[in-house]
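Every protein chain of the complex appears in place save one, which is left out.
For subunit A:
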């Protein structure tokens, strides 16, 4: 007997091929997405005209900030596909991003110390 399809089963099946979702593209329009780039949605942009995938992404992101990896995980999309969608939505003004580490203004030593303090506080 086949067990009823759960979330795990859904992930393995699909109607839509990745290249359809990305309109045939394998790279995003901008190469600025790290797995931990933080993404924020602008709630003043219309969602009409967006593809189902982009609309789902916007609905997810309108709830609050998430990393690229989390968006891919929640939507069960491959990271590469997610990045293409994110690139389009940044271009259209629906989303903005924050680089993983604000470049030179936060030295590595300080970040490591903050990570260490945060971990020790959890003990």
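By our rule, a contact is a pair of C-beta atoms (placed from the backbone, for glycine too) under 8 Å apart; a residue touches a chain by one contact, two chains touch by 3 or more; residues count from 1.
The rule is short, and it goes like this: contacts and distances are computed from a predicted model.
One chain of the complex is hidden; its UniProt record names it "ATP/GTP-binding protein", one of "Phosphoribosylformylglycinamidine synthase subunit PurQ", "ATP/GTP-binding protein", "Autoinducer 2 import system permease protein LsrC" or "Phenylacetate-CoA oxygenase subunit PaaI". One chain of the complex is left out; on subunit A, the residues touching it are 2, 5, 7, 9-18, 21, 26, 34-38, 52-53, 56-57, 59-60, 63-67, 69-70, 72-81, 98, 100-102, 106, 108-109, 111-123.
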